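Report on the following structure.
Of the protein chains in this complex, one is absent; all others appear in place.
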Amino acid sequence: MIAQKIIEIATLGRGSTNITTEVERIVAASGIRTGLCHVFVAHTSASLMLCENADPSVRRDLEYFLARLAPDGDPAYEHSLEGADDMAAHLRTILTHSDLTLPVRNGRCALGTWQGIFLLEHRTHSHQRRITVTVQGE
Amino acid sequence: MIAQKIIEIATLGRGSTNITTEVERIVAASGIRTGLCHVFVAHTSASLMLCENADPSVRRDLEYFLARLAPDGDPAYEHSLEGADDMAAHLRTILTHSDLTLPVRNGRCALGTWQGIFLLEHRTHSHQRRITVTVQGE
Partner (left out) sequence: MIAQKIIEIATLGRGSTNITTEVERIVAASGIRTGLCHVFVAHTSASLMLCENADPSVRRDLEYFLARLAPDGDPAYEHSLEGADDMAAHLRTILTHSDLTLPVRNGRCALGTWQGIFLLEHRTHSHQRRITVTVQGE
């Protein structure tokens, strides 16, 4: 069995959005009990991660870390047509994940207690982001 | 066909554990000859990687690299309730992989000669880590 759905998420600019509920809803609707759930973001300036879901300071510290690692407006970047956040957004995407695959068990994503599925917006302005969720199994 | 099994690994604190044999055993037992093998770690302070499996100095150099990149006890971190390694462990997890998918071919994971599947423990103390392995194919 295969189910495939597209979610649209309007981000508010750089930051993270917990999409676990949206993904779990698609898994539940698929009727699949055992298999895999694949989540894919069709952009090069937004990405996905699994991250601690309880304490928002983890995501604030991640922002501090990424801003230091791949700073906006590095004068060495050639690719800056869309602004100081343009190349930094591509680097943040490459260092995180465009796709995640999660085990489906007993009709749900078998995540750990503290794992949430997050969409990361890497541009400073808001964007509409398209996520494709595919569930395969039985 | 789908097979899904859970492995429990007791880590000895920060470091890597080669779990290739455990994963291959599940693939062999599944009877699946062609398809995919998905490996998933259900934690936010432990992760997975494919890495050179022959020379342990690669993993020592990786530890040196990660310790410099995402140091324990960075005074800028807010998230430090569980100790100096708390936020660093989340960052190391995000920078590596919570899930790996490997091709299954002729009833085995079609890894390269030098590729091993490693569980990475990012906390300084030992932990019990849960890994879900799902094999899909025919």
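Just a few scattered comments:
Lettered A and B in written order, each chain numbered from 1.
Definition applied: contacts are C-beta pairs under 8 Å (C-beta built on N, C-alpha and C of every residue); 3 or more make two chains touch, one makes a residue touch a chain.
Note that the structure is a prediction, hence the values are computed from the model and not measured.
Summary of contacts with the chain left out: across B:Ile7, B:Cys51 or B:Ala84, the touching residue is B:Cys51. Annotation: of B:Ser30, B:Thr96 or B:Thr134, B:Thr96 touches the absent chain (contact as defined above). Along subunit A, the points of touch with the absent chain fall at residues 2, 4, 38, 40, 42-44, 69-70, 76-79, 81, 87, 90-91, 93-95, 97-99, 101, 130, 132, 134, 136. Considering the complete assembly, subunit B touches the hidden chain via residues 34-36, 49-52, 55, 57-58, 60-62, 64-65, 69, 95-97, 100-103, 105, 110-112, 114-115, 136-138.
As a working rule, only the chains that are shown with their structure count from here on.
Averaged Cα coordinates give subunit A a centre that lies 20 Å from the centre of subunit B.
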